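The complex appears here without one of its protein chains, the remainder shown in place.
For reference, chains read A and B in written order, and residue numbers begin at 1 within each chain.
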Amino acid sequence: MRLLNRPLGRLSRHRRGPVAGLLVVLLGLVLTGGLYAAFSPASARENDSAAQIKSGRQLFLVGCSFCHGSNGQGVKTLDGNQLGPSLVGVGAAAVDFQVGTGRMPAVQLGPQVQQKEVTYTPDEIAELAAYVASLGPGPAIPTASDYSLAGLTDAQREEAIARGGQIFLTNCTACHNFEGSGGAMPRGGYAPKIRGVEPKYIFEAMLTGPQAMDNFSNGNLSVDEKRDIIAYLQSLQDNPDYGGFGMGGIGPVSEGLFAWLVGIGSLVGVATWIAAHTARTSKEKAES
Amino acid sequence: MAPDNLPETTHGDHTPVATHEPIPDPGLPAHQWRPTDVDPKAERRAERQVASLFVLAALGAVGFIASYVIFKVGDNPDTIANLGASNLMLGLCLAVTLLGMGAGMIQLARKLMADHEIVEMRHPAASSQADREAAVDILKTGLDESGLGRRPLIRNTLLAAGGVLGLLPVVMLRDLGPLPGDKLDHTIWDIDTWTPEMQAWWTTQNRTLQRVVRDVVGTPIKVTELEIGDLVNAEPEVMFAVDAETKQPIVEGTQLLVDKSKAAVILHRMLPSDIVSAQTLNWSVDGIVCYSKICTHVGCPISLNERTTHHLLCPCHQSTFDLADSGRVLFGPAARALPQLQLTVDDEGYLAAKRDFTEPVGPSFWERG
Partner (left out) sequence: MDLDTSKIADTNRGTPATAKKPNKAGAVAGWADDRLSLGTLTRVFARKVFPDHWSFMLGEIALWSFVVLLLTGTFLTLWFNPSMSDTVYQGSYAQLRGVPMSDAYSSTLHISFDVRGGLLMRQMHHWSAMLFIAAMFVHMMRTFVTGAFRKPRELNWVIGSLLLLLGILEGFAGYSLPDDLLSGTGLRIADGLVKATPVVGTYMSFFLFGGEFPGDIVIPRLYILHVLLIPGLLLALIGAHMLLLVFHKHTQWAGPGRTEQNVVGFPMLPVYAAKAGGYFFMVFGVTALMGALLSINPIWKYGPYDPSKVTAGSQPDWYMGIAEGLLRIMPNWETHIWGVTLSWNVMIPGQILPMVLFGMIIAWPFLEQWVTGDKREHHLLQRPRNAPTRTAFLAAMVTVYGLLWAAGGNDILATNFHWSLNSITYFMRAAIFVIPPIVFYVTRRWCIGLQRADNDRLLHGYETGIIMRSAEGGYAERHLPISEDAAYTLTARQRDEVHEIESEVDENGVAAPGTRSDRIRAKLSQGMYADNVQKPTAEELEEARHHAEHSHELEAGLDHPAAGHEFDDHALRDADDVPLRQH
């Protein structure tokens, strides 16, 4: 009885006060807003707010406009060559790929822009992508569900990987090699190594055709086909090296090198051992 | 034979050359013993070495048998450090066995076997004069007794018979393959070359123009589906045709590969203003060009396209072709331009071939002209 009859606390006395209702509403708003901010999925794609585009433009003006123009329209040199191409219509996917893999900003202009350390943070990349996307409609950054095999049965997964392999061998290995080790293009260009590259970037590269690479738009290779190719590449990486170390995955050239250096080298070494002068002594053998 | 190391004669004409040879042959050096010959401790040590190598070899063999039983292969193979376990362990055990045996035998020979050098005299490679004369006599006698020398009719008819007999194996090889005829001049893009089965399927389609379809998946292509810069690896649609009743592909197996080796094509979309030659423009549809995928050098399939320059590079020997200019050769060992396929759009809006290539596809050959 004493529990029920204890005197009321200080807070409780204010429960019927004039500002009590206002405080409750404020508390409710804070809670709801805070929970929403904490638990809602943060997606850069869905968040093309004007703020993102604005900060993206700031970043663009500082780091990209020298070659691509202050409005992304591209810059032509005096003798008619292109310094940086127009970015109108390349879409967020192209920016995410180029900046996210470190190719852009380009530092060393040559036959092909090299991949190097990434200069921007993921947020900054998202902002740049939003800005460039705002210049003109273009391919969007893919979501993970575009290239994941989740939701498929084992049999369907296996079929997708096998089909992906056939599509890969038809469309991609001519430039990138059977294991994705890369290959040569004319005049110093090259198709880079795609083994070990994030699935998102592979998808974006196919979609946007960076530098001299052809496009494989969704009308050329559908989203499912791209997914299958990525799944196949993943499976290649996940597989054990059945026969031993791969020696770089470039085929007969490295095999021949190893045959000569390791094989003939060690066997000539063994021959030298077999025929070498053995230790001699000046002592005489005791006649037994 | 001349003394020490001097050759028999010097000039080809038997005139001797000055023989002021500076240093006489000191003879074989005296034999020197090895430590394993004179020192029993060294000898036992070498014995232990050789024996342990042989034991190692035996252990390797046991390891091989164990690995064979233990490590699984198949669709879920065992792995060690991301390498195939069966291959690795079988191979390493086999290597230990073999290298142990080899090293043991070699060490035995080097350290423990008697190693006196022995001298063996050579004999001239030529037979002796007496033997040569005897041989000539024998041959003469044989020829004489055969009577062939005196009987030219028999000798000549024998030679003639032998010569004709030698032709028989050559004749027997005629059916190795069919004659080329004009097969190399046509591809499966030409409906007139189709088998009855393919023709039967075609009549069910109720169309006149064969579509260009995506490779592997076989879907037809609309102009609007392709963007500028797209490169499509494509095939004629009959390669994906399926018989309505049996549900079997109409072209399959080795026949499919034979057809692919000439009919494979690539589609590339570029800006119509980028196209240089009139023929390429006329045979394109809205900037979409279609070329043979088979290199005119020695036949590798090409799909390395440099989008920015529309130069197509063959991976085998680096022949480079200009897709905007009738497939003209820009670099490399190919001598002829890449054949272009004239594109058009059929009634339903899909890309189709107007007709077959107008020149033979693939590597050059004599009759190509």
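The rule we apply is simple: a contact is a pair of C-beta atoms (placed from the backbone, for glycine too) under 8 Å apart; a residue touches a chain by one contact, two chains touch by 3 or more.
In this text, all values refer to a predicted model and were calculated from it rather than measured experimentally.
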Contact partner of the left-out chain, one of A:C67, A:L149, A:V223 or A:I250: A:I250
Which of B:A58, B:V298 or B:V345 contacts the chain that the document leaves out: B:V298
Sole residue of A:C64, A:I161 or A:I229 that reaches the chain not shown, by the stated touch rule: A:I161
Contact footprint on chain A, counting only the chain that is left out: 111, 158-159, 161-162, 165-166, 169-170, 173-179, 181-188, 190-191, 232, 235-236, 239, 241-247, 250-253, 255-260, 262-264, 266-268, 270-272, 274-277, 280-282
Touching residues (missing chain, whole complex) on chain B: 1, 4-12, 17-18, 20-29, 32, 68, 71, 73-75, 77, 84, 86-92, 94-106, 108-110, 113-115, 117-122, 124-126, 173, 176-180, 183-184, 215, 233, 235, 252-254, 257-258, 260-262, 264, 293-294, 297-304, 315-319, 329, 331-336, 362-369
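By definition in this document, only the chains that are shown with their structure count from here on.
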Chain A-chain B separation of Cα centroids, rounded to whole Å: 38
Chain A - residues contacting chain B, complex: 163, 166-167, 170-171, 174-175, 183, 185-186, 189, 191, 209, 211-217, 219-220, 225, 240-245, 273-274, 278-286
Contact set on chain B toward chain A in their complex: 32-35, 37-39, 77, 79, 82-84, 87-88, 91, 106, 109-111, 115, 214-217, 221-222, 224-233, 268, 301-309, 311, 313, 315, 318, 320, 331
